[in-house]
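Every protein chain except one is present and positioned as in the full complex.
So, chain A:
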Amino acid sequence: MKSHLLTAFLLLFCLAQTGDGGVLFSSLPQTLVVTASIKQGQVLIAGEDSITLTWGLNQSFVGRTDESYKEVKVKLCYAPISQVDRKWRKTVNDLSKDKTCQFIMVNKPYQKLDQSFKWSVEKEVPTGTYFVRAYAYDSAGEEVAYGQNSDAKKSSNLFEVQGISGRHLSLDVASVCFSAFALVSLIGFFLVENNKKKRSTDN
């Protein structure tokens, strides 16, 4: 009974956080369990590899903890090491301003049973070190709970992604061709005009 009241109160408190700014991360209870199928020190190649994600309610929370959960978004989040000297990935308590988790991996309605998804690393994902976090949203679209595969300090269960280079052989070839054309034009003009001058002074 006590835990019911506590969680209900916490939920109400979270809902009351709406208004100016967004929900505060520190106010969210960690009621979800998230795992990702990664091996120690694994480097995922963007555009090629994939991992399996599973998420669900932590079974130690009994009763109606998850009554307000309507939707779950599993997001790819930057580990602290990938945030160093990069203010555009900063962690901020106000979730409307937080930039830690910039890629949505899965977006599904909430279900009581555990869910899983095979996520392929998209080509847009940049090189970096990441962890996985899931947010539960209520019917108003606000965060009400979270779970992550890493610890509180975001130092365990991290994985690396190797982004695509963006380079292509065809681009390289085109680049060399046009550059050569520019240099040939310049030298060509010099020579032609020098010849013209020589001919006009010879006459």
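Keep in mind that, in the parts below, contacts are C-beta pairs under 8 Å (C-beta built on N, C-alpha and C of every residue); 3 or more make two chains touch, one makes a residue touch a chain; residues count from 1.
In this section, contacts and distances are computed from a predicted model.
Between the names "EF-hand domain-containing protein", "Alpha-endosulfine", "DLRB2 protein" or "High affinity nitrate transporter", the one given in UniProt for the chain missing from this structure view is "High affinity nitrate transporter".
Across A:T127, A:S156 or A:N195, the residue that sits in touch with the chain not pictured is A:T127. When the whole complex is considered, the residue among A:S50, A:N93, A:S116 or A:S179 that touches the unshown chain is A:S179.
Interface residues of chain A facing the missing partner chain: 84-88, 123-124, 126-128, 163-168, 171-172, 174-176, 178-179, 181-183, 185-186, 189, 197, 201.
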